[in-house]
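The complex is shown incomplete by one protein chain, all other protein chains being positioned as in the whole.
By written order: A, B, C, D and E. Residues from 1 in each chain.
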Amino acid sequence: MKIRVINPNTTATMTAVIDECARAVAGAGTVVESVTSSMGPASIESHYDEALAAPGLLTEIARGEREGVDGYVIACFGDPGLYAARELARGPVIGIAEAAMHAASHLGRGFSVVTTLARTAGQAVDLAERYGLQRFCLGVHGTDIPVLELENPKVRGVIAEACREAIAADGSEAIVLGCAGMADLCAYLTQETGVPVIDGVAAATLTVQSLVTLGLRKSGRGEFAAPLPKHYTGLLSGFGIEEDNR
Amino acid sequence: MKIRVINPNTTATMTAVIDECARAVAGAGTVVESVTSSMGPASIESHYDEALAAPGLLTEIARGEREGVDGYVIACFGDPGLYAARELARGPVIGIAEAAMHAASHLGRGFSVVTTLARTAGQAVDLAERYGLQRFCLGVHGTDIPVLELENPKVRGVIAEACREAIAADGSEAIVLGCAGMADLCAYLTQETGVPVIDGVAAATLTVQSLVTLGLRKSGRGEFAAPLPKHYTGLLSGFGIEEDNR
Amino acid sequence: MKIRVINPNTTATMTAVIDECARAVAGAGTVVESVTSSMGPASIESHYDEALAAPGLLTEIARGEREGVDGYVIACFGDPGLYAARELARGPVIGIAEAAMHAASHLGRGFSVVTTLARTAGQAVDLAERYGLQRFCLGVHGTDIPVLELENPKVRGVIAEACREAIAADGSEAIVLGCAGMADLCAYLTQETGVPVIDGVAAATLTVQSLVTLGLRKSGRGEFAAPLPKHYTGLLSGFGIEEDNR
Amino acid sequence: MKIRVINPNTTATMTAVIDECARAVAGAGTVVESVTSSMGPASIESHYDEALAAPGLLTEIARGEREGVDGYVIACFGDPGLYAARELARGPVIGIAEAAMHAASHLGRGFSVVTTLARTAGQAVDLAERYGLQRFCLGVHGTDIPVLELENPKVRGVIAEACREAIAADGSEAIVLGCAGMADLCAYLTQETGVPVIDGVAAATLTVQSLVTLGLRKSGRGEFAAPLPKHYTGLLSGFGIEEDNR
Amino acid sequence: MKIRVINPNTTATMTAVIDECARAVAGAGTVVESVTSSMGPASIESHYDEALAAPGLLTEIARGEREGVDGYVIACFGDPGLYAARELARGPVIGIAEAAMHAASHLGRGFSVVTTLARTAGQAVDLAERYGLQRFCLGVHGTDIPVLELENPKVRGVIAEACREAIAADGSEAIVLGCAGMADLCAYLTQETGVPVIDGVAAATLTVQSLVTLGLRKSGRGEFAAPLPKHYTGLLSGFGIEEDNR
Partner (left out) sequence: MKIRVINPNTTATMTAVIDECARAVAGAGTVVESVTSSMGPASIESHYDEALAAPGLLTEIARGEREGVDGYVIACFGDPGLYAARELARGPVIGIAEAAMHAASHLGRGFSVVTTLARTAGQAVDLAERYGLQRFCLGVHGTDIPVLELENPKVRGVIAEACREAIAADGSEAIVLGCAGMADLCAYLTQETGVPVIDGVAAATLTVQSLVTLGLRKSGRGEFAAPLPKHYTGLLSGFGIEEDNR
């Protein structure tokens, strides 16, 4: 089984962190390959960044389909381009917010999300609603640590404190980490908080692995059927599914 | 007051229809300018198409900001890139699904949406939910007429019949047209159905005009604040808000 | 186009404030006429007051229909009698809470309402739910300033402070003014708070103007069809739609 | 204990039916008095009718308060003026839709409402939502029998058939009768349908009796506190709570 | 009319308190009999306790059916086994949380629940949702007083203080007591708080009495039809509805 973990921002050092966390949990027969998007912003911290990251993500999905990949992880907590990617892929595509929130809902009455910039908190709330899990999502807490500062070891303590405050404020029973760049803090924060702490990169890798093992692909009927070929213009021509190649 | 109506697909004949409908309702002091996206798919009929249309849309918003535009209409019923555009613009940005659904909610207990491909019906339902208007949205009905076939006069009767069936099936009291390319059918369908029929292009133009008249811009506080400058890589470098230009 | 703005309480000085705010935004071809209800309570601050204000409001709608009015604004934030008025009128009827909340939902993730007596806060919450906009309505804040005290210039500062507190407490990105009597504070409060502040009187005037421009009337099908003629008894006979006049 | 059942329309023959059904279930120590509103429409079949029935209803509540009534039933399925009446009264005030829907929710997974004019179906749906019981309300079915035709024995069979169709269409397990004028059909329809059939007049009488027995009054804190005295103008002066009488 | 009040825990002193509160409100012709479960835990403070209390509860329902009981109250605030009991009984079965929350919803905009262990607060929230009354349930407040400590007179003051804090924190207008063992505190707490305080034991007794008076039984159609006979194994054989006895 071949799972591709796509970092939809263009920062390769973050891909390295993601890759390690994904590989750590994959089963014996599972090959995990992590890739960095080749175009778009260096970090994703707004709707705008998400929109400009999507073409790079979809390029990786298209490449994966040509290479026989069985399933995909979108390793950014906004799950950018998830539905577009699901149309394009034959196998399952899972976002890390999706996987982390689902996992957390099995463990307790409710979870808090601790994330990077406060301005993205609303997006996490919207994702919880999209997945039906808003009843479990008791709060989303921005730390205003930029995504690319997460590699700085000094921020660990700040995040731990934010987790403790979130648990107290929300009465929550678990923590969902709100950025792929936090994946390697999972064990540390579990120890600091005493509640289950969920990293979406690892969770999504196992969700994809499970779905592939179950023989389940995205449904080809209805909303997520393969996109129709189109005539493309300008810069993005050559990236879409061209009519000429029908 | 200068309102820019952006057709986010790359089909200029559709922009002409849109432009006529927008100009027909604009007030005395309002200048309406309609533009066609310069890159992306010729029509937008999936999440995938929306994702690949967004960079072209955002390019037009960026240009509009440089040119002192007061507000924008996104003239595609999926309202693609709306939140990203709202971050980028200083004035109001309104999608045509957003405007049409809001208008319909003032007129009766509930409306039906009649749209193009059935596969996009779920997106219309999701938009109604995003805007809070799902309690008014009693049904979404695909006709499976492709967007670019709407210019064919033969489809008018098919759409009229779909509207009548939708009213009967949903018990609805108004019709929302589910594609910018249907804008010029509004009067004909009103006559055929006997209920209010709402074209989002005209509705969105007046929503933007009203907001600008009221002195209201998108809020600069919180989720829709201007996106942060970033380092960009690859094809899309030069399109985003570059760090170097801070 | 003739728009009638109805103040459903019987205080003419408040109608003067309302009239000025409505006229200030109306388009070139729009005639705005503001009227004061001829019967009922001097201010509306409870369900009970709303119930006793409704007959006076409906009398004005009936008069407007005889005089060829194109659309109506109900200039009280409880939107009293809105659905009854919608049945009676042929054109659109919009409440100021309805218009203000809709406008606010286009500008940011969420708004706070700042209103008069705290006892009416629940009614504002219920209106947000009725219009589907409760997801945008992050809080309703009573100042316990009676409606008829709003003309006192000393309360401006109290309201500004309440707005600032509401923004901080709710994390909101816009303010909706919760009383027609606050209409003239809009510019002042915008300056004081730094976020968009929405006055429903102006917003509703433009919503009606837009709907009339679009050729949209309330739907005559279903719930808002014209009321049936009836036999009336007692004091209110002569006010309803009498069977004898069928 | 003195319970007043108010028929808010002005048709005394309907009050007689209501009175009999209320008395039939009242406990040993309970005095039931039914009254007919002295002003307003002969039947209530729209939002407009409800608005014009409210002053007559409130007049009866005010009289009841002077006469030491312990609790009130509003005997019209739209529960017109309920919240205004609740402000005015010291004891409990219950609408018949409210009581019937609550009772039905104790008996099965879901109920259907069978009512008079189809145009009022939306109001029943809104009431179910207001009371929180929409999850139990599986459908509302208009028969288009006018309220004042219910006394005609020929309509019994039509209503029975509508009940059977509603049960089949909705998969419901109980029937709520959607008009005070149907109160005397309860036993007949129970026999015809084989499911519990709930008449709101009897149900509301016992709900009021129970609340009074429990020593429970409407809460005087917050939204339903007594309305404030006001200056009244015109026809309705003398009906409200006048400032002069403070 | 014979109403059986079942204490589903095995503590007879609590049954005595319950019995007194139920008898105090029952009507002239109503015989109230309170029973203590003969098997299971001494108090119910978790999902686990509820699960182990259910067989004892169902045994009492089965006995009641043989003895011609007309309706049942489940006198534990978690309403354990309610749906199973409703299947087994012919008449109505009402839980005390169910009855108390319904009653509170008639009296004001919202109520607070004051209960025993904080760990059970989520269950109360879930019950409010099940009954549709979450819009009225503004907060659930644990005191961390164990159920069996409620007989201690010293805790009265602690509970009164918790009620006052709940009213202030939630802006609520009534209190629902979150344990059958608090039934006798109702008058005291009403006096201490100044808002309506609802004891579910008394409320449920009158709800059952009302439903029986109305001739209403649980619906025999659909979800709550009598359970099917089954083959039983092990310890519980002899308790279920055995196939052999069909």
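Rule of thumb we're sticking to: a residue touches a chain if its C-beta (ideal position, glycine included) is under 8 Å from a C-beta of that chain, and two chains touch if they have at least 3 such contacts.
Remember, predicted model here, so these are calculated numbers, not experimental data.
Chemist: List the shown chains that the missing chain touches in the full complex.
Modeler: If we consider the entire complex, the absent chain touches A, E.
Chemist: Consider the whole complex, including the chain that is not shown, and state which of E:H47, E:R63, E:R90 or E:R156 touches that chain.
Modeler: Spelled out, the listed residue whose C-beta touches the missing chain is E:H47.
Chemist: Among D:R86, D:R109 or D:H141, choose the residue that contacts the chain missing from this document, as touch is defined above.
Modeler: For the chain that is not drawn, the touching residue is D:R109.
Chemist: Using the definition of touch stated at the top, determine which of A:Y48, A:F77 or A:F136 touches the missing chain.
Modeler: A:F136
Chemist: Against the chain that's been left off, what residues of chain E make contact? List them.
Modeler: Looking at chain E, the ones touching the missing chain are residues 10, 37-43, 45-52, 54-56, 58, 81, 83-84, 86-88, 119, 121-123, 126, 130, 222-225, 227-228, 230-237, 239-241.
Chemist: In the full complex, which bits of chain A touch the chain not displayed? Write them out.
Modeler: 25, 27-29, 92, 94, 98, 102-103, 105-109, 131-136, 167, 171, 173-174, 187, 190, 194-196, 198-199, 202-203, 206-207, 209-211, 213-224
One rule holds in what follows: only the chains that are shown with their structure count from here on.
Chemist: Please tell me the distance, in whole Å, between the geometric centres of chain A and chain E computed from their C-alpha atoms.
Modeler: 44
Chemist: Which chain B residues reach two or more other chains?
Modeler: Counting only residues that touch two or more other chains, chain B contributes 109, 222-223.
Chemist: So which chains end up touching which?
Modeler: A-B, B-C, C-D, D-E
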